[in-house]
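Read through the structure below, which is laid out as structure tokens, and then see the notes.
Omission of a single protein chain aside, the complex is shown with its protein chains in their original locations.
Presenting subunit A:
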Amino acid sequence: GKNEYDLLVIGGGSGGLACAKEAAQFGRKVAVLDYVEPSPRGTTWGIGGTCVNVGCIPKKLMHQAALLGGALKDAQHYGWNISQPVHHTWSVMAQGVQNYVKSLNWGHRMQLQEKKVKYFNIKGSFSDPHTVRGLTKAGKETVVTADNIVIATGGRPKYPNQVAGAREYGITSDDLFWLKESPGKTLTPFVFNISLECAGFLTGIGLDTTVMMRSVPLRGFDQASHMSKKNQICFTTQQQMASLVTNHMESYGTKFLKRCLPTKVEKLESNRLQVTWKNADLDTEETDSFNTVMWAVGRAPDTKSLNLETVGVKTNSETGKIIVDANEATSVPHIYAVGDITEGRPELTTTAIAAGKLLAQRLFGQSSELMDYDNVPTTIFTPLEYGCVGLSEEAAVQRHGSDNIEVYHAYYKPLEFTVAERDATDCYIKMVCLREREQRMLGLHFIGPNAGEVIQGFALGIKCGATYSQIMKTVGIHPTCAEEVTKLRITKRSGLDATVTGC
């Protein structure tokens, strides 16, 4: 018989909702399934996916809370009389953040309703290539059929199962943003950016925070996601930038346990957690107690319950992610996938949204435009933010050879740091260009306040094929941090001191 819907989207996150809403614009009959399996800790949330509920949004808000703590200190230098010490109350912040997130959940529900997209709060699995069946929380079964199906179920945080007690006693980012009480003294064994970002804001709001890492920061990102060189985004193997970011965090107050690997987590009578780890440098075992252990060891695609094998959707054997082509099509006709679930794509809200929209436009809007995954800009919201677009220095060297690239760089000091007597040693900009002729810009890296705001416009520049000389011809806006990009003159090759002096 005929399928009930033109489009069924499984997963109401960034990619799924963007696709669904776009398809609805073309007057199509669309349905969205969204379901949040509670975390081992029991945390769950509403529609909107990771970004809205346990990702970008709450993370940036808590990052802002931490930055405001810094602003309070600065304010005294600028003449504001605030009696010290100043306290931070987790529950006030958490409530503010959680209320805002809930308003977004509500907003999404409203939008779906307005656009006449049918929403099912069920956990779906395939029974055939055009049929998905699912159970509501109450256990009622629903069957949905559609001409086209888009899988956008995203991912969930992994647990290090080889560490005893990891799952029983530890939490992940899924839980952190929904905690009603302060996490207290926190340990975050690190592999991924989210660990640095969380450790950063936890330190900023006054909590005793430790990051534990096995090797070098930001390297794991490259290994675990198995991204093809073509789709490599700038964070990978950014040794220099990573050390500047973590250097700053150390002077900011975050503790780092380097070259350490956790072995077990136990609960003490006081309800604190005792963590034992191996120190690779000293070849000893060490231990300490914490209130909270937050794992950030990667995310696994949420495909288990989908029943992909039944319909023959191919996944990558190592990562479990769904394999798609440039059309976001899977190995099964009429079944597509977008977002974090797809193999070889950046795990970003913005690319998921763009891909979801373009997919809907190709399916229903007579468009043939494919998603361009090159030169996707991004930012890590650590206490000192790091934004970038294009190739990392290492990737550029690998692709073109070190003789064929020129790296311009500068250490600069944000004006606002001067009066506030803030340390600017890690504020740094680096532009990676081709060496020959016009010196086309391959990558731009910026560490400093408002890194995302700075990088965004330059991402447009890269898309236009901007060259070093065009950037140098652009007059700076004074006084800003971004203008320092237009003033880059010293090359790494010259070996000269790259510290910016005066105006």
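The criterion applied here is as follows: a contact is a pair of C-beta atoms (placed from the backbone, for glycine too) under 8 Å apart; a residue touches a chain by one contact, two chains touch by 3 or more; residues count from 1.
Just so we're on the same page, contacts and distances are computed from a predicted model.
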| item | value |
| --- | --- |
| Undepicted complex member, UniProt protein name, chosen from "Auxin-responsive protein", "Thioredoxin reductase 1, cytoplasmic", "UPK3L protein" or "Large ribosomal subunit protein bL20m" | "Thioredoxin reductase 1, cytoplasmic" |
| Full-complex contact with the absent chain, from A:Thr142, A:Thr319 or A:Asn450 | A:Asn450 |
| Residue, one of A:Val132, A:Val376, A:Ile405 or A:Ile447, that touches the chain absent here | A:Val376 |
| Option from A:Lys60, A:Lys255 or A:Arg272 whose C-beta touches the chain left out | A:Lys60 |
| Contacts of subunit A with the absent chain, listed as residue ranges | 51, 56-57, 60-61, 64-65, 68-69, 71-72, 74-83, 86-94, 96-97, 100, 205, 348-351, 354, 372, 375-379, 387, 415-416, 418-419, 450, 452-461, 463-467, 470-471, 473-483, 485-486, 501-503 |
